[in-house]
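Take a look at this one; I'll ask things after.
Other chains dropped; remaining ones untouched in position.
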Amino acid sequence: MPEVIFSVDQSKSMRDQAVPGHNRWHPDIPAAAMVRPGDEFRLECRDWTDAQIGNNDSSNDVRDVDLSQTHMLSGPIGVEGAEPGDLLVVDILDLGPVPQQVGKVSGQGWGYTGVFAKANGGGFLTDYFPDAYKAIWDFHGGQATSRHLPGVRFTGISHPGLFGTAPSPEMLASWNRREQALIDTDPGRVPALGLPPLADNALVGTATGEMANRIAREGARTVPARENGGNHDIKNFTRGARVFYPVYVKDAKLSGADLHFSQGDGEITFCGAIEMGGFIDFHVDLIKGGMEKYGVTTNPIFMPGNVEPRYSEFMSFIGVSVDHDTDTNYYLDATVAYRRACLNAVEYLKRWGYTGEQAYLLLGSAPIEGRISGIVDIPNACCSLYLPTEIFDFDVRPNMDGPVRKDRGQCAVSS
Amino acid sequence: MPEVIFSVDQSKSMRDQAVPGHNRWHPDIPAAAMVRPGDEFRLECRDWTDAQIGNNDSSNDVRDVDLSQTHMLSGPIGVEGAEPGDLLVVDILDLGPVPQQVGKVSGQGWGYTGVFAKANGGGFLTDYFPDAYKAIWDFHGGQATSRHLPGVRFTGISHPGLFGTAPSPEMLASWNRREQALIDTDPGRVPALGLPPLADNALVGTATGEMANRIAREGARTVPARENGGNHDIKNFTRGARVFYPVYVKDAKLSGADLHFSQGDGEITFCGAIEMGGFIDFHVDLIKGGMEKYGVTTNPIFMPGNVEPRYSEFMSFIGVSVDHDTDTNYYLDATVAYRRACLNAVEYLKRWGYTGEQAYLLLGSAPIEGRISGIVDIPNACCSLYLPTEIFDFDVRPNMDGPVRKDRGQCAVSS
Amino acid sequence: MPEVIFSVDQSKSMRDQAVPGHNRWHPDIPAAAMVRPGDEFRLECRDWTDAQIGNNDSSNDVRDVDLSQTHMLSGPIGVEGAEPGDLLVVDILDLGPVPQQVGKVSGQGWGYTGVFAKANGGGFLTDYFPDAYKAIWDFHGGQATSRHLPGVRFTGISHPGLFGTAPSPEMLASWNRREQALIDTDPGRVPALGLPPLADNALVGTATGEMANRIAREGARTVPARENGGNHDIKNFTRGARVFYPVYVKDAKLSGADLHFSQGDGEITFCGAIEMGGFIDFHVDLIKGGMEKYGVTTNPIFMPGNVEPRYSEFMSFIGVSVDHDTDTNYYLDATVAYRRACLNAVEYLKRWGYTGEQAYLLLGSAPIEGRISGIVDIPNACCSLYLPTEIFDFDVRPNMDGPVRKDRGQCAVSS
């Protein structure tokens, strides 16, 4: 087990750790620790919300998460010798929930998937499911089950939702400018079109004084993915994956967290993965001048690991870029098309007795694949969603007689 | 080998066949043949363009394809007993290029991938590659190589790009209405936002007289995917797949073609698969009342086959919904995100010596996967593209020294 | 489609073809056709028995197969420039059952799996199933079903059972010497320990006169696998596979046949694959001096194709090298261990209502995997057998209530 170079006491907020992390991107957040190319090391991470989400049957806690303090990151980790223009090679050696440790809090044997309320960021289907919901998942080694989703058991496709290097000052300025321009096109929209810098609730690592204030004022929110990596929510950053991050500042300054026990492509419920605090083990190296050598300037590239859970039979759902509720056609819009594929899958699962909310939570967290199938056949983009049939303990395939509809309970709801 | 119930003489246009097919969707196109539930049968298909694309080094033929006569379909095949509300179960038993036959034209041992010019429909990267290009692929059993893409050999993920059932009159009217509304938002756009009904070059099967005229006037273009299936371009409709199509008219009336020897997710070059004439073998069955039973109303559902080519190592590229050329942020736009992932992959391949056009053609035709990774992290959608490393005869992975750049020729271009 | 360089009229015995093949290995059998490195070509093949096996419910035809004329091969194909010491690179481009052709016999839409009687060669479980049995399989594209095995449908793992290069005179002499030595240890055994050269029923290609007589006298039987390849029955010689055969004589002289629509590891019923006549397409090349370069002297090496049917859930059975019927322990004997694994699988399937004969036929033909698990734990070898659960249309996994035993009919039996 590699040495822990960023440790977290899971009974406390990230704000109260001996060495705090951060929830804004900024080049001037000081490195919390330094490593060298070739090193292997461990980071401990808080759940992305840094809140106390309960193992209970109420989604009030998910409803009340404060987005101004998410996503909470561990780091930055400085890499000796890294300079702008290099590629930082990051091997994901291992990750998992908080392990049980002698003399500390007990390990985390569970995680949760949440649907955010429309008023608080919403989710991919927020027009159809505007309230907050939650499902609790119990971990059994690499598999998960949920009392809120009976009849389902699957192997998690565990990965970090969010890691990235620090932006340069120029890049940071560009982010803030272009996102504000987007917000300005519809400033009052709910949910908002973007999240601008916000000093309230900013956590800026070990920076102090005027620098801390400046970082809080300028720092980009950690919610989205951007050129530096960030909140990719790519379910294929699994154990054994190798990621090549662009380096924009001296020492690279790698930060991240948002560990997922599992997630479906799209992470459609916003808090849609199985969220957990935990640990992640890395090996790092450098390709000097690698950005130019390989043409990797605006986003990382990566090679997925080869131990993703393997399935061979799927129920697949299709959507095209038409909003059938409003009878409106969109031009090659993959977002609309994937939303329809998701809604079609929800409808199918309801015929077997799940509520729509349960189906929505399942599609967010199970290892489903979301593919862009056709993106050129004017005017309709076509997307498809692949749901493994083996994760159900009943035969979910269509048959001549129709589905046996059964009461399958309900997820956690708000009071 | 099942009986051929729709045959094609590949030396002639679909217009000149004994029983012609059609290139518009309309409920009144007469069935070209009837089958019963439980039957197995073969359809022969023209290349989707119904044009004479040459095995040569000029892309003039691709440049000059007339979209008013595409996509050309075989059918309709009526299924006895099918009624609106049923699900038509279609098993894809086999498909392939035109086989060699005694006393007929020789078999087709090659196919092509084309980039359409911006003035003629364009492609997914048309702002970056506005001209027409072409690559010729030679078939070696299930594998393909191209003199226009040296260093690459892969197993095709063969599938039909386009099959569907006939729309009801009401559904057809809805299509025409909503697509015209979209076109009206920017009527002069190049490429066009949509393709409205067009009597010119319409082929209406065996309909005659006034009915033929009406079909030509009203019939929906066969270019996009819609509720009835249509031009999905889902690369996973492979041998062994089972598709459940909604039935909207008596006898279901299944039609299709656009056979692909291989295709990458998105079919990004518009004519992006490896296109071919050929045959397809089906088994059909019915689930009576299946649309309501399974909640399948607006799109087919399907189960992919289990003989897709298997790869275990990938180079993966990421895009987020930012247009870096204009420094513009888009709101959770998966189309923009996937385009950036494609552009990032093109850039990477150029470092190894391919031209941008070659890279674009490769991403359209090789069995790459395009995934919607994160679709909720305001404001940036994140998509990812998976390119199997084994298809190259050199080591395409990043290393410390940088890529060995080599002259890898060029694709077919226009004169 | 490559040119047919060895053609077969399937309505006639191999003996009556315009250019006959052969059923003995000998360096002096003349090449039936010549090809050059880089060529692609097609061979047509008879079913290995060269007999008229019927699509009926009697196994009398399987019972009466005459082993003195099996296995019947197409070839030899000479490769220009091949010399002893080279490696012959053979790509398996495609293979399949006899296609339907204009003006010729109709295509073959079915195949069969046979259990040989103990008195006629037996099979792997011949002490438990001493009689002859048969199952007829219907082909649906790449999938197979059988009226003799209801409840089962699977994708075939199609491959040639038998291909090889001609032996040198010295190698042939060695084969005959060592096999006779084995036979001499128990000459009267039923089934026999080996099959010595036998002039009766020998077919020697286009050789004539005294040479024909000599080949018939000396030629090695084509039943087993040996240094030159031969009857490997390796189910993973699938489409897309590349095989490197040692070359022992001038022109290499590649011959083979015994095409299998599918087969389980071990081909345990002797005629255990789904047997068929058909065609196979090859590409060939040479590595000059490759035997020494790569240390490939006593057996071919190969790279399997990547389109084998993919399964992700299995019922697995274990055997150790103990014969429980006689309470006898064998020393690290993988053959005994695999036999027990097979018997355990048969027993399990019987609980679901299949007869033992049906189960035996299924294990011979379905894409099961047979693995040598432990071969060093004194004194017991351990083997394991993997049966994909998806091939059944019922849930074959153990549950708390026990299997629902059902009448599942019977295979073809002898009168």
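A few comments on the model shown:
In this document, chain identifiers A, B and C correspond to the written order of the chains, with residue numbering beginning at 1 in each.
We take it that a residue touches a chain if its C-beta (ideal position, glycine included) is under 8 Å from a C-beta of that chain, and two chains touch if they have at least 3 such contacts.
Quantities reported herein were computed from a predicted structural model and do not represent experimental measurements.
Count of copies in the whole complex in this file: 4, from one repeated sequence with 3 chains shown in place.
By our rule, only the chains that are shown with their structure count from here on.
Both subunit B and subunit C derive from one sequence, and where they touch, over half of the residue numbers involved are common to the two copies. Using CA-based centroids throughout, the chain positioned farthest away from subunit C is A.
One simple way to say how far apart two chains are is to compare their mean CA positions; for subunit A and subunit B this gives 32 Å. Centroids built from CA atoms put subunit C at 39 Å from subunit B.
Listed for subunit C are residues 310-311, 390, each touching two or more other chains.
If you check the complex, the residues on subunit C that touch subunit B are 1, 40, 91-94, 99-104, 107, 109, 140-143, 155, 239-240, 281, 283, 305-311, 390. Taken together, the subunit A residues at the contact with subunit B in this complex read 87, 89, 121, 123-124, 161, 174, 177-179, 181-182, 191-195, 223-227, 231-236, 244, 265-270, 272, 287-290, 293-304, 306, 312-320, 322, 324, 327-335, 338, 340-341, 344, 347-348, 350-351, 369-384, 386, 397-400, 402-403. Residues of subunit A that touch subunit C in their complex: 310-313, 390, 395.
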